[in-house]
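The complex appears here without one of its protein chains, the remainder shown in place.
In this document, chain identifiers A, B, C and D correspond to the written order of the chains, with residue numbering beginning at 1 in each.
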Amino acid sequence: MSLEAMLIIAALLFCIGLYGALARSNVIAVLMSIELMFNGVNLTFVALARYVAPAAIQESIASVLTGQVFAVFVITVAAAEIALGLGIVFAMYRSNGTVDLTQVAEMRN
Amino acid sequence: MLTGFSGLLTATVFLPAAGGLVILLAVRGDRNIRWAAALVALADLVLALAVFVVFDRSEDAARFQLVDRLFWISSDTVNASYFLGVDGLSVPLVLLTGLLGFCAVLASWHVNFRLKEYFFWLLLLQTAVMGVFTSLDLLLFFLFWELELVPMYLLIATWGTGRREYSAMKFLIFTILGGASMLVAVVAVFISPAAGTFDLVELLESGSWLAGSGGAVLPLAVLFWFFFAAFAIKLPTWPVHTWLPDAHTDAPTAASVMLAGVMLKMGGYGLLRINVGLFPEQVQLFAWALMALGVISVLYGAVVTIRQTDLKRLIAYSSVSHMGLVLVGIASVGVATGEVTATGLNGAAMQLFTHGTITGLLFLGVGLIYERTHTRHIPDLGGLANRMPLVTVAFLIAGFASLGLPGLSGFVSEILVFFGAFAAFSWPTVLAVLGIILAAGYILWMLQRTMFGPRREQYDHLSDANFVEAVPLVLMVAAIVIVGVYPAVLTDVFDLGLEPLVSAINQTASLSPVAGR
Amino acid sequence: MVAEGLVWAIFLLPLASFLVISLVIRPFFNRYAILSGLLLILCLSVSFLLSIYVLWQHNQGATLDYAPHRWLDLGPATIDLGLLMDPVTAVMLVVVTGVSLMVQIYSLGYMKGDAGFCRYYAYMSLFSASMLGLVLSSNVVQLYAFWELVGISSYLLIGFWHHRPAAAAAAKKAFIVTRVGDVGFLIAIIYLFFRADDFAAAGLNALHIPDIWQAAQPVAAGGAGILAGIALVWVCLGIFAAAAGKSGQFPLHTWLPDAMEGPTPVSALIHAATMVAAGVFLVARFFPVFQESQQAMTVVALVGAFTALMAATMGLVMNDIKRVLAYSTISQLGYMMAALGLGAFGPALFHLFTHAFFKALLFLGSGSVNHATGTFNMRYMGGLARYMPWTYAMMLIGALSLVGVAPLAGFWSKDEILASAWLTGGPLAANARLLVFAMLVLAVVLTAIYSFRMIFLTFHGNFRGGGQHEIADARLTPSPAPDSVSEEVHLAESPRVMVAPMLFLAFATVVVGYLVNPQWVKSFLGIPKHWITEYVSAALPYGHPVLPDFSFGMALISTVLAVSGIGVAALLYLVRRPASSAPTADPLERAGLVHTLLSQKYYLDALYDDLVARRWFYARLVAAVDRLDRILDSFVDLLGRETSRAGRVVSLAQTGQVQLYGTIIVLGSIIILAVYLFAGAGG
Amino acid sequence: MTLHDLYLVSPQVALAGLGILVILLDLCVRRKALVQGLAIIGLVAPVALGLAQFIDLEQSGVANLVPAASILSDSLAVDRFSLFVGLLVLIAAAVVFLSATDYLDRIDRHQGEFFGLALFAATGMTLLVGATDLITIYISLELTSLPLAALGAFLLTPKSSEAGMKFLIVGAISSAVMLYGMALIFGASGSVTLEGIAAAVNVSAGSGLPFGGYAMLLGVALVVVGFGFKLSAVPFQMWVPDVYEGGPTPVIAFLSVASKAAAFGLALRFFYQAFPGAELEWGVLLAVLAAASMTVGNLVAIAQYNIKRLLGYSTIAHAGYILIGVAAVAQDSATSGFAAIGPASVLFYLGAYTAANLVAFGAVTVIGSRIDSDRIDDYAGMVRRSPILAIALALALIALIGVPPTGVFIAKIYVFTAAFNGGLAWLVVLGVVNSVVSAYYYLRVLRVMFLQEPPTPLEKIPVSVSSQAALVIVGAAVIWLGVAPGPVLNAAEAAVAVLLGG
Partner (left out) sequence: MFLQDLAFWVIAVVAVGAAVGVVVVRDLFRAALLLALVFVAVAGFFVLMSAEFLAVVQVLIYVGAISILFIFAVMLTQDVRQGNLPNRLQIPAVVLPALLLAAMVFTIFSTDWTPIPEPQRGLADLVQTQSVGPVENPALQRAGITDPAQQSEVQSAGLADLLLGKFVLPFEIVSVLLLAALIGALALARGRQGAG
């Protein structure tokens, strides 16, 4: 277990999520994939916090927690985003009668 | 730094717009609107005349007079003033604008829908053009330059004929393209550390901003051509002239008059004021190119004119040809040896004025003909001289002036242009002179087929110009004849504006390696 | 000393007449149109008297140097309004005012009842003023200005009956063809201005005519030596081009016969007596310059002589009486040009002087004939001598003078030219001189033939129906009769107001040769021998070739030739003519191809109009440029179209598929990255 | 958190509070006009507090009101820059609320939520421009986006839902990407504050790599994705036309001006404060984005038939113009007095663009809610159906072309001057060429409104007083900015001083 290994796992999660976000047609699956991306980011933050010296480490040892703080916020925001996202999914489901993104393309040139 | 505020120019420039606004908001009834507009335009003509008269021509008079200057934008970086003033170059053009503005209003008497808007735009247009001729701040100059766009666009597109929307759009795109080019140049001049100002007077008089091409963010030659592109489109010169025939053909009479009469002059004015004034070295360096474009425009325009069957198109192409002479005149600064004289430039400036009145008159005439016969197709016309003697006479005089008949104004500018240009480019000038044969050809051909020829029954009911229609005809004829008979009334004034430019050119020529050419 | 104002008045009076007629009488008193004619006649009378006064004063040795008035200051040179009062001017003033006065009086009758009466006199005033201004000009630009004004007056007058398409077309043609020549003049002027600095260095004004003379003289001869060599030749040729245009010299002569579409008095005044002579005047005006260039002189002489001959041949076959006269005019102008080219300055102007009178007379006569028969076509005339004896008599005098029969004016002047050609030849090389002489002599014979063909066809034999008959004949052919033909035929003498001026001109034709230039006596009525030629030659400050004295041999030869020509004409048209049955047949038609060639005017009109103007210029060049213009225009449209198409193509990516948008975002970021990485790796 | 800290964030607190208040009021009263009224009038409070802070700044003479000792010192700056953009956001909010009157009957029952969400978004925007650490930036960004996504779907019509969904998904993807970039920046610099990043970049400079290292480079590139999404710059702009077409017009108006203004404020602060030594690297990147945005936006706009889509592409194009100003870093700022011109031109442009676009959207809002169509063809003869709307829209469109005497004209001059100063002459040329292209499609609308015949029978379009007021006031501002731009220019120049070593 090392920083690089951790970061690579995180990057993998991120890119798998990205693939899912781009390639799935169901909007719920897309939202799930986006969550994967957020998890990848969070892993990155925590790993960096764990292994990499913060610039301010000499002044304040607490700065080693910065990455974790960031991760906390990301988790929270992700939650909010998913809540709202699912709200929109329901609205779309009701008005358009589908959750398939390939079918929700009424507006185009 | 020139300061002061006399107010005369401000009034001259803004009176039409203000009057237009009042008409738009407060005047009711078609009759009242027309007379109000005429009154406003007349008042502006009087103001323009006042400017012309008040302008001090004495030896020790200031170069720029009647200065109106207020602070406009003053920030840490961008400084621009509301800065109006006239010199010898602009004074006659202000007069021309006043004159044609008034004539244009009178030529609009028959417009019968959306009158208020119509006169508002027409008067706004006049303000814009006046502003261009009097601005001494580059930014303000550009502002007025662009201000003319929308009024003209709407005048053509709303009150025009034929493919009016297409033509209006074409006009607009070309003009904006030119404006865009100028914008680049204006900004580049301003940002050049050696300049750092929009103040035209400072730029013209210091001349130091040109010292060393390192002083500009773009090479001066590039700036020169950026400015040139804008003015060339407006002038218009070959090969960017194609908007003009369409715009002219489809514009209402008054718009044609303004377009040909004063708006094309903005291009020539810009060339003289900026390309010659701010780039004394480059204009010499590139005189050959101006000459080439000028000669091509003269001949090409004339040749294409010959083939036109639409009266307005014909005049439009003839404008291309005649405005080519402006370039030829300006190219006179490209003398290989010896001092540059003001003759060619004076010819170019004169050509601006004379072409303004001549073509204005031609368009007025066409307007009257079109209004009565409802056609501009030359083969459908003919024999009008019997029914419309006054219009015929005006048309004849305009035509003769256009083909350079002595005693009328066109001759003076042509001969000055040729005199000036020959010293710099002999053979091309000879080619350009050949253009006057072609001019005789198409003008006389047009006269022959519209005015002369056997009587046509369908035109028997036509009436001659009435009083309101006759006034502009008479005014323009008077202008053409006065200038033709006594051109010094203008050339002396133009000289005041051009001499400093010439001496600046001679000065740079003596300083720079170009002089060795 | 004559007050400057008086000289100016000669020019200003007709101008005032023009302004009054066009600004006052025409708009407000059109009902009293006759006023306009009377006004002009009055003005011209005064001008005429003043001209004579000036001539007399000048001849008395009065100095007539007037300081010019600045018109436009052009740095090293100025354009002035000035008076150049020299003998040439003085003589020209008399000719112009005199002939013009007669023509205006004649016009009172000829134009009576025409709807454009006022307009006619306005144009005539303008013409008279311009022509007078032309001869008075001291500045070359001033001269050019009046030169053009004369042209435009001519345009207006040729096209006076503008409702006739032929007239309108002829007017246009006249103006354009002459303008082709004018360009040469203009370029010469431009060149002069180009040298203004050199002029100024010598204290001269490059646009002042006497200064130009001086500039052309070699330094050795007391001149400034500014114009020399090839430049001098070109300046001369430029000026000559304009002169050739105005004076109908080959190859710019084609407009003049067509110009006969104008009213006959106009033809008499402008296209016979004065304006067409302006070309000769112009060359005379710059004679001190021409003199310095042998090449230019040779060109002038050859062109003049060739024109004289060629026009005469065409005159042989014309059926329109005015066209015959027109070709005759061209031919005579050729004589004058040739004379100038030969250095015979005095004889040239003398011939100009006499020609003005007898040619005006002939034209007025043709107008009178037309008045009676309603047509100008001689095929439909004949036998008019019976009905209009006065006209016949006077036309006969004019024709004899034109042919150059002994005591008449034409004889004296033409004789001087022939003598110069034979005896001195001025600066020309010998062979060129002989060529010129040969052509001129040959032209004498032809002149006699066509002149008397005209007389015989018009006045002798039986009347062939006039306009009525012509119109009737025209109905049988696809081409209609010309507009000028009218049904009104009243075989009677013309009114007095028309006859009187003719009488005056006929009188002048008879006596003027003696009055101004008695040659074979020491003096006549106190007028010294060779008065006019010597008087005008005094206008040349730098000298001129010596003139030959009167030569009986030459006089004899020319008279014999003329009489034999008359004989040929009589043989063809008097003796054999009545035998032919068809009234319109012409014996010359038997010449076949030659006749066709001549009656088609050597196909020059066809060459100019059809081939050069229409096929090459209009159908090829103009069409090609027009096509280019369309391409340019469509290029703009194309640009617009392609721009919007590009917009549409780019917008195709907007499929509405939201994940595509995400994909593009990722793609964009990867591109950014790639660029950075490569740029970073590269340095 | 001291009282002074609270004062520092008081405008934002007031805004959020106002949002809550509006929602509560909506629950209590039946008259919906009261809700709108409260939302508009309530905005006075944050504006007043912002002005108070501004005056405080003037008097105290410090660049940043947040003292170093404050616990907010790492997260927030209260300086002229943030106040300038913040005020712009607030004004935009007020105008949008004012001109939304004619639209509101479509969202009859949930106006409280409508205004509340908009106010929350505004809170996010005002925070965004003052944010000085990555965390605050990220959170504020989300606070800006999420309510707008909800508002986009607010109509619950198929199009509206689609718009909201597209906004959300594209936004989420790009914010995830950005977040990864932030993580890398954090990892490379060991700091989340802009100051700390700047220090790290300075330390690592000299490695020969852009931004001093691969991690930083990748981080910046990915962060640009998130910014680009908010700026609607190419190639992150794809969502714009669809969302503009489908979303409720007032929301789109707000999105197009306020959100954009905040994003530009953010971008300026981010690049200037975090990467002051690496201008060359990000300047070129932004210049390329600017060029692409202008060109794509203008080209595609030509092919549009829906006014909102058209304005969407227009907004992309204008993002390009404004980006010129961001990219135009003074090359040699020491010698000329033009060091500040780049960012200052951005601020001024934002002001001018905000005014013009608000007028355009104001008119489109009213027209759309009355004729129930956003098709340009349905605008035929608008000048007869409602002169004020037609003239207002025409003025706005002319301003958007950049024709004098309007603010955008001066702004363009200003931006181009900056570009020259930054050695980006090619961008200026491209910019003016694009202006020409843009004239074509803007004027097409003008042509339809002024030159085409209205449908018969002629139906006049009624305009509410508040909308009229909004149009007139902002329309006047459009011209005022063109005729007398001095005060705003000066304010903008003063505002950006803080970015340049302030």
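Things worth noting here:
Going forward, contacts are C-beta pairs under 8 Å (C-beta built on N, C-alpha and C of every residue); 3 or more make two chains touch, one makes a residue touch a chain.
Since the structure is predicted, the reported quantities are computational estimates derived from the model, not experimental observations.
Just so you know, the chain we are not showing touches A, C, D across the whole complex. Residue D:G187 is the one among D:G50, D:G187 or D:G431 that touches the chain missing from this view.
Contact with the undisplayed chain is limited, among D:S82, D:T123 or D:N357, to D:T123.
The chain that is not drawn here is touched, among residues D:S10, D:T136, D:S174 or D:T295, by D:T136. Although one chain is not displayed, its contacts with subunit C can still be listed: residues 657, 659-660, 663, 666-667, 669-670, 673, 677. Although one chain is not drawn, its touching partners on subunit A can still be listed: residues 1, 3-9, 11-20, 22-26, 28-29, 31-33, 35-36, 39, 42-43, 46-53, 57-58, 60-62, 64-66, 68-69, 71-73, 75-84, 86-91, 93-95, 97-102. Contact residues of subunit D toward the unshown chain are 1, 9, 16, 19-20, 23, 71-72, 74-76, 106-110, 113-114, 116-117, 120-121, 123-124, 127, 135-136, 138-140, 142-143, 146-147, 149-151, 153-154, 156, 164, 180, 184, 187-188, 190, 213-215, 217-218.
We adopt the following convention: only the chains that are shown with their structure count from here on.
Here the spacing of subunit B and subunit C, counted between their Cα centres, is 37 Å. One inter-chain figure worth recording: subunit A and subunit B are separated by 64 Å, centre to centre, where each centre is the mean of the chain's CA atoms.
If each chain is reduced to the centroid of its CA atoms, subunit A and subunit C end up 97 Å from each other.
Shown for subunit D are the residues in touch with two or more other chains, namely 165, 169, 173, 177, 241-242, 300, 303-304, 440. In subunit B, 173 are the positions where the chain touches two or more neighbouring chains simultaneously. Contact residues on subunit C toward subunit B in their complex (touch as defined above): 70-76, 141, 144-146, 148-149, 152, 155, 159, 162-165, 167-169, 171-172, 175-176, 179-180, 183, 186-187, 189-191, 193-194, 197, 618, 621-623, 625-626, 629, 632-633, 636, 640.
Those residues of subunit A whose C-beta lies close enough to touch subunit D in the complex are 14, 17-18, 21-22, 27, 30-31, 34, 37-38, 40-41, 44-45, 48, 52-57, 66-67, 69-70, 73-74, 77, 80-81, 84-85, 87-89, 91-92, 94-96, 101, 104-109. For subunit D in complex with subunit C, the touching residues are 165-166, 169-170, 173-174, 177, 208-210, 217-218, 221-222, 224-225, 228-229, 234-236, 238-239, 241-242, 281, 285, 296, 298-304, 437, 440.
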